[in-house]
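For this depiction, one protein chain was excluded, whereas all remaining protein chains were kept in their positions.
What follows is chain A.
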């Protein structure tokens, strides 16, 4: 009796085990999605799938038949709001399309200005897709960027974009991915941002940062100001700052340490006072001849600090004018103020009195002397 029951129980998984499989070589792995705004609520969606035909023949020594590994590379078509491109293009794929190993999602500037609400909310709800995918705004058409065949590299385009963004976030760019973006998007008193990329000729390049208010693109910060942005945004190292001295000469400083502390006064007042004090340690990477020496290190660091302070305060003023808060100053003020008055913050933000105290320490000037 016991044995009979046991065998019956054993039959349950064998008979009912019909979980849909997605065997590696029988799915099309969508690695990147691109969205272009066509106007009138219509969107051109593009998906890219890596093709592994390179090197496939090393395995097919058994017979004369060609390996069947080559897959279609990209699909695109018009859709009403870009929701779930994988499902839309299913009819065009030779295998099942799966979005589980998504790497990048990119949007063109027009769509970013129109608003990313739909694309973000359905991605946020999809359990199949990792939240650590890279997102970016493209200056130009995403379809063109994703489907172009004239790149120098043979790396699948979605990975190319992801590697480029990740590599840059280790240096001058702040950490960005879908998770960070949604955090700022849903959080109060803060605004999201994502990198701005562009295809220039046969390669891609980072153009700076695209800043959003809610889900709409407002303005961008150029690549040259990224150090200033990141030092105010988070502590980091391995960034570099190209400082233009009044004499027209350049000094490039690579920081080994940068920390920022915010001090808030009068958080509920009409114009709250926010002071950012920064400690930056760095070494001189490059310099025009005769600008640095061990003796002149202190004067150099003074000059660099002044330059950073000037640029930082200018940038924050600009952000205040546009009413975007990617640096999370609003959140900083909230955390330092008892009974924070959040309702009026949006009006008070442009009037916030922001200033910087920067201390730069040059710990090495190279073998110049």
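Simple rule for what comes next: a residue touches a chain if its C-beta (ideal position, glycine included) is under 8 Å from a C-beta of that chain, and two chains touch if they have at least 3 such contacts; residues count from 1.
Quick note on the criterion: contacts and distances are computed from a predicted model.
Peer 1: Select, from "Spore germination protein", "diguanylate cyclase", "Cytochrome ubiquinol oxidase subunit I" or "ABC transporter ATP-binding protein", the UniProt-recorded name of the complex's unshown chain.
Peer 2: Not shown, but named in UniProt as "Spore germination protein".
Peer 1: Which of these, A:115, A:130, A:323 or A:342, touches the one chain of the complex that we don't see?
Peer 2: The single option touching the absent chain is A:130.
Peer 1: Could you tell me which of A:73, A:110 or A:159 touches the chain that is not displayed?
Peer 2: With A:73, A:110 or A:159 as choices, the missing chain is touched by A:159.
Peer 1: Looking at the full complex, which residue from A:27, A:85 or A:304 touches the chain that isn't shown here?
Peer 2: With A:27, A:85 or A:304 as choices, the missing chain is touched by A:27.
Peer 1: I need the residue numbers on chain A that touch the omitted chain, in ascending order.
Peer 2: 13-14, 17, 19, 21-25, 27, 29, 50, 52, 54-56, 58-63, 67-69, 98, 100-101, 103, 128, 130, 159
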